[in-house]
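Take a look at the structure set out below.
One protein chain is absent from this view; the other protein chains keep their places.
Up next is chain A:
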């Protein structure tokens, strides 16, 4: 008899709320199956189980918040999962239930029944990053059809109550409606709320009476106070406990960009590489070369990690951020890394991360280049010991062999934990990144 317990989904997680069971008693599970949805202070996560067997009892009701480690279900591992019917198996007269069997009325659908689907549908869903258990099946017996997947929203946008004028103003003023509190009936955001937000974020010296037409960013959300508090606690802990040191270097990307353009000429648009994929790959390989920065600080000692799991800092639409892990970034070929990255970011923004993706990355990368920033010196995500910052790829004059020329460049920075490493180690790491990017064909 094994127990399924509330998992620790991050270094700072103390408790979690069960949102939904995706299995019911009597159902057979195998290790790695997603069995429950758990909400933490940071996000909603699908949790896998670590044992195989039959669910004998569900011990926690959805909606309950329990500490990490609390048994939530018992799994009877003595009952071996039934062998999958092989092609060679003799045909038995016992009628196996057809896959599109009508569900018994009055009983909630189990996960398996709900996800009745064809290989094509599963393939499509995977491609679009859609969780089939969230898709309503319109086919016979609730079967999920191809059209169901094609029409499934990848990220259902939260419905905001805002007046048409408020929406128009927000767009022209660059105000994010998600961060606003509406003062109208039922919390509807109105034009004045948008104008107030724009004025709030104008520089002090600006004329307060002319807020219109100035593109300004609204404040991050107050809408997710829990997530904000979690970030606050974590970042405070990082700055209190970790003696940061910072290094920065400018990397010449002439070779990398030329190679990338060359590669992209032969690719369909959807599969083209973008600079950030090359940069991430270089960071992952550098982490393998300089293992002193790839791991965790635990019990006053550095514990190097096996393999590179890059934490990708993703800013969330409603404000706040999360840093899910991109596993095997050092060994994955570039096109796969591109696809994995796109999938990870879209699911992180949709709040549908998997448990394995939120457990501790070994090194985090924050890329603010697309926000127009040249360099970012970040705060380390404990218990990691380093954070890599990537700025905008920018054309700059560089001197090559005594000649002045213009090349695309990027500023790579390193924030590192001085308890775990010294400046020389950090320098080696940044140099490794730079060298790797000079030989893009080896990435």
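In this text, a contact is a pair of C-beta atoms (placed from the backbone, for glycine too) under 8 Å apart; a residue touches a chain by one contact, two chains touch by 3 or more; residues count from 1.
Definition applied: contacts and distances are computed from a predicted model.
**Student:** I notice the complex is incomplete. Of the names "Glutathione transport system permease protein GsiC", "ABC transporter ATP-binding protein", "NADH-quinone oxidoreductase subunit L" or "Alpha-ketoacid dehydrogenase subunit beta", which is the UniProt protein name for the chain that's not shown?
**Tutor:** Missing chain, per its UniProt entry: "Alpha-ketoacid dehydrogenase subunit beta".
**Student:** Using the touch definition up top, pick the residue from A:119, A:164 or A:372 that touches the left-out chain.
**Tutor:** Considering the complete complex, A:164 is the one touching the chain left out.
**Student:** Touch as defined at the start, partner being the missing chain; which of A:184, A:307 or A:335 qualifies?
**Tutor:** A:184
**Student:** Applying the definition given at the start, please give the residues of chain A touching the unseen chain.
**Tutor:** 163-168, 184-185, 190-192
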